[in-house]
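Removed: one protein chain of the complex. Kept in place: all other protein chains.
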Amino acid sequence: MLTRLEPAQIERVVRMALDEDAPWGDITSQALVPAEANAMATLVAREAGVLSGEDVFTAAMELTDAQLVTSFAVHDGERFAAGAVLATVEGPARGLLQAERVALNFVQRMAGIATLTAQYVAAAAGTKARIVDTRKTTPGLRLFERYAVRCGGGHNHRFSLSDAVLAKDNHLALLGADADLTKALIEARGRLPHTTHVEVEVDRLDQIEPVLAAGVDTIMLDNFSLVDLRAGVAQVAGRALVEASGGVTLERIAAIAAAGVDVISVGALTHSVRALDLGLDF
Amino acid sequence: MLTRLEPAQIERVVRMALDEDAPWGDITSQALVPAEANAMATLVAREAGVLSGEDVFTAAMELTDAQLVTSFAVHDGERFAAGAVLATVEGPARGLLQAERVALNFVQRMAGIATLTAQYVAAAAGTKARIVDTRKTTPGLRLFERYAVRCGGGHNHRFSLSDAVLAKDNHLALLGADADLTKALIEARGRLPHTTHVEVEVDRLDQIEPVLAAGVDTIMLDNFSLVDLRAGVAQVAGRALVEASGGVTLERIAAIAAAGVDVISVGALTHSVRALDLGLDF
Amino acid sequence: MLTRLEPAQIERVVRMALDEDAPWGDITSQALVPAEANAMATLVAREAGVLSGEDVFTAAMELTDAQLVTSFAVHDGERFAAGAVLATVEGPARGLLQAERVALNFVQRMAGIATLTAQYVAAAAGTKARIVDTRKTTPGLRLFERYAVRCGGGHNHRFSLSDAVLAKDNHLALLGADADLTKALIEARGRLPHTTHVEVEVDRLDQIEPVLAAGVDTIMLDNFSLVDLRAGVAQVAGRALVEASGGVTLERIAAIAAAGVDVISVGALTHSVRALDLGLDF
Amino acid sequence: MLTRLEPAQIERVVRMALDEDAPWGDITSQALVPAEANAMATLVAREAGVLSGEDVFTAAMELTDAQLVTSFAVHDGERFAAGAVLATVEGPARGLLQAERVALNFVQRMAGIATLTAQYVAAAAGTKARIVDTRKTTPGLRLFERYAVRCGGGHNHRFSLSDAVLAKDNHLALLGADADLTKALIEARGRLPHTTHVEVEVDRLDQIEPVLAAGVDTIMLDNFSLVDLRAGVAQVAGRALVEASGGVTLERIAAIAAAGVDVISVGALTHSVRALDLGLDF
Amino acid sequence: MLTRLEPAQIERVVRMALDEDAPWGDITSQALVPAEANAMATLVAREAGVLSGEDVFTAAMELTDAQLVTSFAVHDGERFAAGAVLATVEGPARGLLQAERVALNFVQRMAGIATLTAQYVAAAAGTKARIVDTRKTTPGLRLFERYAVRCGGGHNHRFSLSDAVLAKDNHLALLGADADLTKALIEARGRLPHTTHVEVEVDRLDQIEPVLAAGVDTIMLDNFSLVDLRAGVAQVAGRALVEASGGVTLERIAAIAAAGVDVISVGALTHSVRALDLGLDF
Partner (left out) sequence: MLTRLEPAQIERVVRMALDEDAPWGDITSQALVPAEANAMATLVAREAGVLSGEDVFTAAMELTDAQLVTSFAVHDGERFAAGAVLATVEGPARGLLQAERVALNFVQRMAGIATLTAQYVAAAAGTKARIVDTRKTTPGLRLFERYAVRCGGGHNHRFSLSDAVLAKDNHLALLGADADLTKALIEARGRLPHTTHVEVEVDRLDQIEPVLAAGVDTIMLDNFSLVDLRAGVAQVAGRALVEASGGVTLERIAAIAAAGVDVISVGALTHSVRALDLGLDF
């Protein structure tokens, strides 16, 4: 049950992108292509992957010309092979040509994220660890990129700075060397809505007990060696969720997952997206 | 003489990103960090690269808290080594923590583009070829990403579908098999402002003459072999600019440039950005 | 440590209100009052209360005329007596007259909420129950009204439908009569970010165990009698937070709080705001 | 003939409210309710009142999910008894649950205003006095609240500071003690469009003549005793409209109206709205 | 006492115009002019006129580059001769060149309106008639153009369809041939705020009495001959204001004014603006 993006969210971002790419129209199509010409194009995968962005691709077409009809043969979250025909678009040629690049820019990026996520998820298969994204998303596209992570079988972390607490080393450092960490965390929780999840990052095993003593919901073990990760999981012993973070690569993720953590956050899912090679063939 | 982004452009995008990342504030900092606490942080390079985004980084800080003072030691377009201190930020701790991720998301992406561009530019050094970007940019960030290309020593292609003509294979195909291409292009120019640059993509050498006969400004040789590229350049013989496009990699670019083309467009500069590893140390 | 509203949030809403109230200026002041006239006014309490909205009041003045200087003698969250001078404003008379009503509309509403909240908080004093708001806020003013609740000593519930789960009777009814509630809730959590707080509303005592079995974070006892409330608290026995909801009045709240619940949500804090009687004396 | 709100006005405000309440969707419904589930709900009055807001309620549903069909059995401006079914909504369950609170927040507030207005109107029945609102409306909702006043049988005062003159004590005070009030008002009118209605507030009977001498359209008797009110009406003697203002309560309004005034403005209609108790039953 | 435009109104429109004219900067200045170059320019009148738009001109400069300093020697509403130096601007050359055209577009249009208005006002001098504008303004610039009319010594008509009634022939025709016009107008007034000015257009002398019987505030004599105009004024006899409208030219206006009307509305003030010839000399 994949939670879709809402139409209003899609429209807002896609319209902005269309405006950016054609502030006063597509002068090439207008000058060369007759207004009444129709065309048909297929969205073809030039490499294998996992789809994400069908509604966004469709919106780029429809918002450019309401007469463009898009039909997807593969759906978000589904795998496809190189050479697969993912969708067809049919309608006014000018609109199709105008929307092409924006539609591809979105779907290539989103499918790229979904495909990469699926690789991380597969690598951690068989463990209880969920693969989650971070706030290292492209400015303006967080909703889209988080959705792409879900399409790839991943999960989302907190949406923003506003909806959950994640106290990092810098926050704790600002409390001062002599601060009573447990007390500070308990006081903070007293100021927060009771619905706020509190997660705290620790860098060393000896920080775990004072943090747990404050009744946090998740403890993040940041940049822990595998040995320390296993020790940390054992120490937490189910008293909070355990998230592993830092230095997570496709090579290391199986071992990290096997250490028994509940959550593994992977900045690379979104901070360095490789666009999947998809093309529009007329 | 590097053309900077304009303050109003920066403010609009950065504010949107800040809103996205903290729609109702940074609840972690508000709950844990005293309102009156100050902090100092340094932007440190964890790998070598070329800087881009100092004004954007600064804006992310200042728009979060006008009291945050940012000072860059390295400037846009300059190279830096791993370990270099690029900038310092000083001011209210809450604001600094709140702005950190957005500021980094921008500068890591922009420096990533500048650094990659600089590699392409270096690989083509000694030839007359300029390295240019494409419309494969991140939706909403085109101005920023084009600026980053310039920081890396690259040049920009047309900004959008509205400001120059680039007739591609799909446009030409829609003219029909029997169409008189030269005539169609001349008629198109007749409908366009006299200030509009007309560029036409060709896939085969035999398309060059009919296109040149229309008096186009630039001819794009798309996915040409090196042999054909050299033949194409010879055939054009200065009657138009020549742009090479398609399959441009760091490995192949020197050879492409040596073929004598004027412009090499590289989608990879922006479509699959690897964020440069920069961090904020408190 | 009261979390303030952020300047950008205040500016956006106040500017909208000023535009609404003077779409093409204050024609009375422009026609009658000399442009160079200055004035001084005091914000006076015509009844006792708790202050909220000083930054909003100040913004209404400054955004109307940057030369208006506002100075508060009482601060947000502080109590004041009838007759107290809360603030003074000084500057161009036209601007002061133009901003007056908007500034008052905000602060009277916010102080009204803070004052009412403080009454509920006082009535529950000596118990562990925190008084929280609901989503029954004025469209467009949620941030301001939640802040006013905090000024009155109350706490906030989830901000919106997006940042925490609150499964109500209608959600559960849609699962069907035969649904395995525990299983459905566990599956739901599996789809949600690990940082999402899950709260479930129950109408009867016998619903508590299946909900708790799903490991929910908060259980809401909706419209329970005091007897049942005590029974519910006993049954939950610390396995989740307990929120009382429904029919909470100033008369009943002490008894509800004494039943041992952790949270009491009060729609009346914001759904039927009585503006506090504050006036601007010139 | 009740003037409705215009669709574009409704859409703008309702969309803002929906965004505020679900910035990235309704995670409860998405996690618990199947996408294909349908539901039917009825809007039920838990107390008697006068309806206002049917188009706004409907818009909240339709803008959340275009497939939601709303049908009202009672219409704006009509009275209903406790227990009455006001409307039914049918369609996708997720959308219905997501829109519920926003739809109710609007209609409860608007029906609350309409109902209260109807009480004031009824109390003044049999006199020529019209009951009007003031600028003490909720920031951002003035159009909606003024419409609700009309639904309750009331009338509207000027919309804003821009469309009519209302010179109050503070304006007059700024003219200075020695000012020739009549002359100042005549000069002001000379600067205003001929279509601008000029109303002036007086605090004492002896101010009436100089104000009338300036040919004002309406004279406001502010906080006058009943005795003075009657004297004022007699003195004006039809040379201008007379508005009573200040300290108007349900108890006093019949007497005020009986004093012969044309207009009675009641801030309480909108400044302290009690939401009417309406609920959505599934 | 000329009512100025408000800064927020100016900023909104000027920023839109600047964005329109330089969506991604002034590439000519950036490519040719050194970033550190400064320049000084004078705004010179190439023909005589009346100034309007100094704040708008200044805003175009400052919003382009905050370092540009503008100083006006002539002020809004003042006459100037051909050759007069109206203002000087000094600061960064790039910004000055970028803002030049937008700044001129505004001030030339506004001064053109002010100058034309002043001619109409002069032609009607010595009568009681005020010269007013209409709703035939440029979409988006109504506030600016109405201000320009005031700078020229004219007055404004109603601002929009929302703030005063002006019943025209088409409205009356829709009432039906048999309709009781007096009754319809009285009923309409009963539905409108008491602050709404009611003006009715008549085409024939015999319509005057039924309209006056409804107690309207202004009666518009539309396209009346001078003979009928005088007859109409005599017939109204001070029972309402009289506005002459239709076919008003500089040649006819003195005669129209001499007919004794209170108001003369002139669409030509704004519907066909000739830009005044002002230039920026460096």
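As written, the chains take the letters A, B, C, D and E, and residue 1 is the first residue of each chain.
Basically, contacts are C-beta pairs under 8 Å (C-beta built on N, C-alpha and C of every residue); 3 or more make two chains touch, one makes a residue touch a chain.
Just so it is clear, the model here is predicted, and its values are computed rather than measured.
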Checklist outcome for this item: Touching the missing chain are A, B, D, E
Next on the checklist: For a quick check of understanding: of E:2, E:48, E:122 or E:275, which residue touches the chain that isn't displayed?
Outcome noted: E:275
Checklist outcome for this item: Checked against the full complex, the residue among E:8, E:37, E:69 or E:234 that touches the missing chain is E:37
Item to check | Touching the absent chain when the full complex is considered, from B:38, B:156 or B:182 | outcome: B:156
Item to check | Those residues of chain D which, in the complete complex, touch the missing chain | outcome: 1, 3-4, 6, 8-9, 143, 159
Item to check | Hidden partner interface residues of chain B, rising order | outcome: 1, 3, 130, 132, 155-159, 162-164, 166, 191, 193-197, 199, 217-218, 241, 243, 262-263
Checklist entry - In the complete complex, which positions of chain A touch the hidden chain? => result 15, 18-19, 24-25, 27, 30-31, 34-35, 63
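We take it that only the chains that are shown with their structure count from here on.
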Item to check | Smallest count of steps, each to a touching chain, taking chain B to chain D | outcome: 2
Item to check | Given chain C and chain D, the chains that contact each of them | outcome: A, E
Checklist entry - Count of steps on the shortest touching-chain route from chain A to chain D? => result 1
Checklist outcome for this item: The chain whose C-alpha centroid lies farthest from that of chain B is chain D
Checklist outcome for this item: Per the C-alpha means, the centres of chain B and chain E lie apart by a whole-Å value of 46
Item to check | Centroid spacing, where centroids are CA-atom means, of chain D and chain E in whole angstrom | outcome: 33
Checklist entry - So which stretches of chain D touch two or more other chains? => result 23-25, 27, 30-31, 34, 162-164, 166, 191, 196
Checklist entry - Which two-chain combinations qualify as touching? => result A-B, A-C, A-D, B-C, B-E, C-D, C-E, D-E
